[in-house]
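Taken from a larger complex, these chains appear in their original positions, while the remainder are omitted.
Chains: A, B and C, in written order; residue numbering restarts at 1 for each.
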Amino acid sequence: MSEHTYQADTVERAEASPETEQPYEALGVKDDEYARIREILGRRPTSSELAMYSVMWSEHCSYKSSKVHLRQFGERAPEVDFLLVGPGENAGVVDVGEDLAVTFKIESHNHPSYVEPYQGAATGVGGIVRDILTMGARPIAVLDPLRFGPADAADTHRVLPGVVRGIGGYGNSLGLPNIGGEVVFDACYSGNPLVNALSVGVLKKSEIKLAKADGPGNHVVLFGARTGGDGIGGASVLASATFDADKPSKRPSVQVGDPFMEKVLIECCLEIYAEDLVTGIQDLGAAGLSCATTELAAAGTGGMDVKLDLAPLRDATLVPEEILMSESQERMMAVVTPENLPRFFEICEKWDVISTVIGTVTDTGRLRMTWHGETIVDVDPRTLAHQGPVYERPYHRPDWQDALQADAPDAARLARPAGGEQLRATVLRMVASPNLADKTWVLEQYDHRVRGNTVLAHGEDSGMIRLSEESGLGIALSTDGNGRYTKLDPYTGAQLALAEAYRNVAATGATPLAVTDCLNFGSPEDPEVMWQFAEACRGLTDACQILGTPVTGGNVSFYNQTGSEAIHPTPVVGVLGVIDDVARRTRSAFETEGEVLLLVGE
Amino acid sequence: MARVVVDVMLKPEILDPQGQAVNRALPRLGFDGVVDVRQGKRFEVELEGPADEAALARVREMAERLLANTVIEEYRVRVEA
Amino acid sequence: MPARIGVVTFPGTQDDADALRAVRVAGAEPVSLWHRDADLHGVDAIVLPGGFSYGDYLRCGAIARFSPVMESVIAAAHEGMPVLGICNGFQVLCESHLLPGALIRNDGMLFVNRDVRLTVEAADTAWTGGYKAGQEIVIPIKNGEGKFTADERTLDELEATGRVVARYLDNPNGSARAIAGVANAAGNVVGLMPHPEHAIDELTGPYPGPATDGLPFFTSVLQRLIDSELVNA
């Protein structure tokens, strides 16, 4: 559809037609939230504004159900001197010495990976790597903790190979070594596989980039892939409900990643960083342009004017609501001074990356957007980015918790093997169980050598990457989690996840420093799930205090359930450690005959 | 023996990085006048028997279940002339 | 003047940093070459490294082959300059017709990253002089489209003229006659599917080892350059 027949819902029109019915419920906006939007704006939102509020105030972007529990990670964090950026930014940053800093974060892409395993997993890797890139860092590795239904279930046969190929396909094409992860099978993940991805990057301490739009008059540049109609199911509802009957045209249900585009985007950004050409930068993830513009504006001078019709499109029929909600991959937004703009464009041109000025930083405190000259958005960006709803969701300990805990194996049900024969049978059963079986089929699909700094990877307690060839400085990373333990006792389960990852890092000879976590749970609207969540957060916070490892960032994934059946509560914890000379790493294999074996601990 | 062809293409609304890469390469090689390129798959299926309605129905099912990923792709089955 | 060995970066190249490091560790001066720049900057030899040039879309190496730098590489190769294509670089060399055959999807359909055992069959190329013919080495592979294929006549000719540079002991991708690498008739151009640049260092090479079996590819060419008095020792 051409722009001529498309009548944008302008601010003027919104003011003139306060009683227009808006399909906010279809966008997941609750009655009281809609009322708040109207109150904030002093009028009804335009459909573009409604699109923005709906995505920015979604659970995914606003953390409205989890916020009250996540706060303690920061408020009760252990006092450390190496934390350069804590929770809240795109990723946390820690000082690892020698002028170097490391940024790392874990994220989930669970549901998309169930719908389309290959693309879901691939774009999951793409998304977390862009978060790392956004901090100003060169991404240097990935890890992929995975959970599937039973190994012999038909759906696992659909999901697992696709997920593994997707993670490999995208990560390998980015030239990022995959240095660890998990493959766990449990019936609770049937229909709700967990695809978590962790990325880590390295940068000079002095060169951390932040997502803020400072300096009135500076340019707002959109670069990378063109915007397509990906992931905008909701916006189509909006467009069709509000406007012409011939809308919407067909919109893709699945995002397709383009790892090649992301690879050139990485190299392009690193060259831009090296010449210090941006004053702020943000990746476009979920909530795409809505998120990038509001977060940049809200964190900076506070104002931004955007000409939305300048955004390069892959599909010319997209309307502003859709452009604002599009989740197209491999895009970034930068704030660039007028002096730096020509050089910025030159570097983009060098890498064949499309870059377009779509707006200007202002000092108005308002985020304004126009569509072919007409104003379609005029909001205070902070109301979108920071003042979303916060829920104190009710929670209570499940009635069945006591019974579950009491249901401990006794000697009759789980007798210790008596004698060699039984021991042998037990060992055979264990090595044949999918959770303990050899994972070579998975690991061989991942490149763990690229960049030539992988000191430890698959099969080791944690992955280890050399940062400096001169000094041998390196980092180690491990991810762990156990949904069964966490279901039995969410508080302790979360602590065990941390303890395991911490031990895995320590076992390689590195000193554990900091934590990232991916909290995979069922529906927050279920008070019993909410209790599991609250307990897990409390447990993790307490354990982090004791171990002196702050949480630097992470991700919450709710609604991992089928009907009323939630997955086991599955906090996956990633621990980052530092080692001053990777040559002194310890492998987990027996290296020479005749070594003495010691069992440490109880 | 009959040959049935199954063409599998990404749905038009789905991003096609491969087609785009080709499209971007063409001008560099001196080929102008191309607006768009999309890249898909072509399967040539040789049947034991004739390509009658029953056989075509089977190939269509094959396409639906194995040859195409219908979440992002569409397919067309036809008897090769 | 020390030997200068160029490493080409195409958009989507991944192992350029590794190749540059291998060149440096071997004792030569590494020089980065950019796909858009036809100038070879006075290098004495060239490595086309691994990765996914242009995303490996269309076919591996198909688009990279048309870059300005390749025109110069092809011309230099015809004049005898040593050129080594690793993995994606091998694919680019085949697409450029500097080497015969082609690389297609692995028999197993999957990307495979594994340390593999090879025999070096031709120790008389510009890149393999440091090995003994028949020597067994361990080098990682990592490819999804690494199955070497060519028609029977070409394969016979490669065998007969001693141009099979390396062969897999346990053919991991279904390559014709287990071929892991081939050379051109003059022996200056070599394509190799396994990654010698990932086997140059005790810390990061194959485990449990041997970890540095790949290094002679890089020292060999250096020796060759010195022997031919193209550069000083």
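Going forward, contacts are C-beta pairs under 8 Å (C-beta built on N, C-alpha and C of every residue); 3 or more make two chains touch, one makes a residue touch a chain.
Keep in mind that what you see is a predicted model, and the values were worked out from it rather than measured.
Overall, the file's complete complex carries the labelled protein chains at copy numbers of A x1, B x2, C x1.
One rule holds for everything that comes next: only the chains that are shown with their structure count from here on.
For chain pairs B-C and A-C, the one joined by more C-beta pairs in contact is A-C.
Rounded to a whole number, the gap between the C-alpha centres of chain A and chain C is 37 angstrom.
The set of chain B residues touching two or more other chains comprises 17, 21. For chain C, residues touching at least two other chains, in rising order: 54-55, 57.
Put simply, chain A touches chain B in their complex at residues 115-116, 118-119, 225, 228-230, 249-256, 258, 260-261, 314-315, 328, 352.
By the touch rule above, chain C contacts chain B in their complex via residues 54-55, 57-58, 63, 66. Across the complex, chain A meets chain C through its residues 165, 168-169, 172-175, 258-261, 263-264, 267, 350-352, 443-455, 466, 469, 582-583, 587, 589.
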